[in-house]
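One structure coming up, written as C-alpha cells, with questions to follow.
Heads up, this is only part of the complex; the chains shown haven't been moved.
A and B label the chains in the order they appear, each numbered from 1.
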Amino acid sequence: MERRSKKSGLPPGSLVHIGERKNGEVKITVIKYDAAGFQEREAKTLDECLPDKEKPEVSWINVEGLHQVEIIQKLGDCFGLHPLVLEDILNTEQRPKIEDYQDYLFIVLKMLYQERGPEIVTEQISLVLGSEFVISIQEGLDGDVFNLIRERIRSGKGRIRTMGADYLAYSLIDAVVDNYFAILEKTGEKIETLEEELVAYPTSKTLHGIHGLKREMVFLRKTVWPLREVINVLGRGESLLVRDTTRLYLRDVYDHTIQVIDTIETSRDMLSGMLDIYLSSISNRMNEIMKFLTIIGTIFIPLTFIVGVYGMNFEFMPELKWRWGYFTVLAIMAAIGLAMVAYFKKKRWL
Amino acid sequence: MERRSKKSGLPPGSLVHIGERKNGEVKITVIKYDAAGFQEREAKTLDECLPDKEKPEVSWINVEGLHQVEIIQKLGDCFGLHPLVLEDILNTEQRPKIEDYQDYLFIVLKMLYQERGPEIVTEQISLVLGSEFVISIQEGLDGDVFNLIRERIRSGKGRIRTMGADYLAYSLIDAVVDNYFAILEKTGEKIETLEEELVAYPTSKTLHGIHGLKREMVFLRKTVWPLREVINVLGRGESLLVRDTTRLYLRDVYDHTIQVIDTIETSRDMLSGMLDIYLSSISNRMNEIMKFLTIIGTIFIPLTFIVGVYGMNFEFMPELKWRWGYFTVLAIMAAIGLAMVAYFKKKRWL
C-alpha cells in the first residue's frame, strides 16, 4: 500500500515506477517468427522496435524490469500506446484487468512464485496484444515461466508457429494459469500437514498456520478472481484481434481458471472446518483438565472436612476415645470416596 | 491436486493421462441400434469406428479405462474430435461442463460411488454427442450404472430404440443423476445415526463425524452444482443435436438435479444445526460438572474453616472446654450446610 500515495496529485499518465524490484539491468528480448522460421535477439535499448509491416510474422517483445522508466516511455512511443497504459505498466499494484484500445488490447496478469520462502511472491505481467505483435512486460524475477514457450517457438513443435499473435498471448496467459496449479499443490501439502498436526496434538502454532493459510487463500482469490473475467472478455470475441480458432483455446484456459477458483474455495472451506476442529479440540482438552480437577476436588473436599472434624480439640468428643474410632472413620471415608467414584462413573464423568 | 502440475508447460492439446486408475485393460463396447434391431460388439482396438452413414441407426461407443492414451487418440481421429476435447477426456480433474463444437457436444459428468468404504469415490464420465452417435468414456470402475441402459436397448422396451442419439445421451445423464439419490440416501442414514448419537451421548467422535459429513456435502455440492448448468444448457435447445422431444426429458432430469441440490443444502443446514447442538450439549455437560464442584466446594469450604478454628491449639479457647461444644459446632455446621443447600435450591442450581 505504502508507495501508491507518491503519485497523488500528479496528472494522469505520469510515468512513475511503483514497485519493489529496482536493481539489476532491464533485459529486452525480441522474437520474430512465422511458420517458416524464427529469429531471436536480445537488446538493451529499443532502436528498431516496430514490427515489420510487410512480413506477415509475429513479433514478441519481452521486457524484464520496470525501473528504467525511459524504456517503457520509448516502448509507448514505438507502438503508439496510450499514456494511461504506460502508467499502469509501471504501477505494479494493479489488479488483473483487460482494456480494449481498438488497435491493441492491454492485459494485466499476476504471476505467483513461492520458491524461496514460505511467502507467495507476485510479479505483475503486462501484455499488449496488437494484430501482429505481443509485448510482455515483467517485473524481472528470476524464475521465468515463459522460457518453455520460447522453447516451443524455437523448436517449431505444436501449433504456435503457425498461429498469430493472439495465440502467443493465449500461450503466455496459459503459462501463468498453469503455474497457479503448482502454487495450489504446495498450499495443498501445507493443509495436509496442518491436518495431521490437528489430529495428533494441535498447538497455537497450528492455529497460526491455519490463519496464515486462510490469509493466503484470500490473497490468491483476490488475484485469480478478476483474471477469470479478463479471460472471459478476451474469449467473448468482441475484439477483432482475437481469432475464432484461438477462442477455443481461451475457453480451455478459462476452464482452468474456474478450476483454480474452485480449488481455492474448497481450501477455504477446509480451513474453516479445521479452525472449528482446532477450537473444539482445544476446548475439549481444557474440559478434560477441568474435569480432572473437579473430580479430585469433589472427592477430597468432603474427606478433608471429616478429618478436620476429628482434628478439633474439644475436650468432650466421645468418638476420639473409641477403640476403633480411627479405623471406622478411615472406612467411612473410603466408602464415601468409592461412592463418589461410582457416581462419577455412572454420570460418565470418568 | 498433485498430478495436475505435470502438464505445466506442455502445449495445449497434449494428451497426458491424469488420474489414479491405471491398471486393467481398456474395454470398448460398440452398440448399434434402431427401432428394428440392435447389434452389440466388444473390441480391444478401434478399427472400424465410424458410424455407418447410410443406415439411420444410433451408435454407442463406450470406452472403459483411460490409461491407454493411443486409444483416445484413435477415437479422436475417427470422429474428428478437437485436441482440447481429447485432453479434457484424459484429465480426470475436470468439473462437469458442456462444450458445443457445432458437429458434436462434449459433456463431462461425475459419477459417484460409495460401495467399498466410507469415502465417496468419483469417476469422470465424458460424453460426446454427435448427430448419430454417442461416445461415452469412463475411467473404468467396476460398478457400472450403464448396464441397465444396455439392458433396455437389448430388450427394446420403452422409447429408447425409437429415439435418436440425443435420447441415449439423456438416458446416460439420467442414470448418473439417479445414482446421486442413492448416495444421498446413504449420507442421510449417516446423518440420522449421528443425530441419535447426539441425543444419547455425544463424543468427539460425533464431532468428527459431523465435520466429515459437512466436508462430504461441500464435495457433493461442488460436483452437482455445475451439472445443473450443463443440463440447463443442453435442454435450452441451442444445439440442433438435441431434438424437441428429448428436451422434455432433459427438463425432467434438470428437476432431479435441483432436487439433489436441495437435499444437499438441507443436509448442510441440518449438519450446521447439529454442530451447534453438539457444542452446546458439550458445554452443558461441562457446566453440570463445574456446578457440581462449585456446590460441593461452596458447602464444605466454610465448614472446613470452622473445624480448622477448633483445631487451633490456643491455650485459652473457652468453647473447647464446654460440655456440649462439640455437638453445638456439629449442629451449627449441619445448619450452615442445609441453609446452603436450600439457597442453591432456591437459585435453581440444584
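In this section, a contact is a pair of C-beta atoms (placed from the backbone, for glycine too) under 8 Å apart; a residue touches a chain by one contact, two chains touch by 3 or more.
Source: prediction; values computed, not measured.
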- [ ] Because only 2 copies sit in place here, please give the count for the whole complex.
- [x] 5
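In this text, only the chains that are shown with their structure count from here on.
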Task: Centre-of-Cα separation between chain B and chain A, whole angstrom - done: 26
Open item on the list: Applying the document's contact rule, which stretches of chain B touch chain A when the two form their complex?
Closed with: 1-2, 4-5, 7-9, 11-13, 82, 84, 87-88, 93-95, 97, 99, 201, 204, 207-208, 211, 214-215, 218-219, 222, 275, 279, 282, 286, 289-290, 292-293, 296-297, 300-301, 303-304, 307-308, 310-313, 317, 319-326, 329-330
Open item on the list: Looking at the complex, which residues from chain A come into contact with chain B?
Closed with: 145, 148, 152, 157-160, 171, 174-175, 178-179, 181-182, 184-185, 188, 248-249, 251-252, 255, 258-259, 262-263, 266, 269-270, 273, 276-277, 280-281, 284, 287, 290-291, 293-294, 297-298, 301-302, 304-305, 308-309, 311-317, 348-349
